[in-house]
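Omission of a single protein chain aside, the complex is shown with its protein chains in their original locations.
Presenting chain A:
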Amino acid sequence: MEDKDKLKILKDLLLDEEKEFTGSIAEKVEELSKIVYKKEELSHKVDPIIDDKLDEFIEEIPKTLGPTITQTLKEEIKNSQDAVVEALFPIIGKMIKKYIAHEMRLLSENISRKTKSAFSFKNWFRRTKARAQGVTDGELAISDYAKPRLIQIFVIEKNSGILISDYSPLSDGTIDKEMIAGMLTAIKSFVEDAFRGGDQNLELIEYELHTIHIQNFYSYYVAAVISGAYTMMFKEVLEDQIIDFAKNHISNKELQNSTLFTKKLKKYFTDEIV
């Protein structure tokens, strides 16, 4: 027997247990690799663990991350208020619109109920008028409320923006009219310049519940501030009245004398327009 064979026999005798152990490990590794490579089997084994961990994580979020997230959001909102308003405005606007429409319907129904129950010549007349127009009493009452009204009228020199005359049927107001005339002219000039519309003129400015009707003449323009519903019908009547005023009541004499102009303006626009 050679030394080589002797060593082999000795190795077999000494390492028999280790061999068995290695074999079992190899089997286990093979088994595990089967599980790992077979997606379904792996999922079967791992999913319950992940689910448990996720449940635990979800339960823990409010306690661990909650305060941090809240603080971050608070800071972000505080630092970008304009962006938040910008993002929320269309949504809130729609909500308000819906709410107002709903409330207006309720108000209309309420008025209808009340006017039906009350008996008076005025109510009889209102009902007749409403019936003739094919609307409910409530709608008629609301339309009366939303009726367009002239708040203030300005006559402004076209290029310089200098106020020639102004009149307000309601009150004198506290805002500086000469500055309003200047700013209106600047806005008008900017729009007309910026959009390069040739001889086109700015004719309307809308803000919240008011409308500024602008009517242009050769050397001056008229800006009428209107509250309520600025309807096409109202626009036409107002246009006709301003044209009539300019054509039949204003001459160079008035344009040179603002006191005289204001007297005529006041006299002409004291009565309701429509």
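The rule is simple: a residue touches a chain if its C-beta (ideal position, glycine included) is under 8 Å from a C-beta of that chain, and two chains touch if they have at least 3 such contacts; residues count from 1.
By our rule, contacts and distances are computed from a predicted model.
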{"item": "Complex member absent from the view - protein name from UniProt, among \"GTP-binding protein\", \"Transporter\", \"Oligopeptide transport system permease protein\" or \"Fe-S-cluster-containing hydrogenase components 1\"", "value": "\"GTP-binding protein\""}
{"item": "Of A:162, A:205, A:237 or A:255, the one touching the omitted chain in the full complex", "value": "A:162"}
{"item": "Listed residues A:31, A:109 or A:176, member touching the removed chain", "value": "A:176"}
{"item": "Contact footprint on chain A, counting only the chain that is left out", "value": "157-163, 176, 178-179, 182-183, 186, 189-190, 192-193, 257-259"}
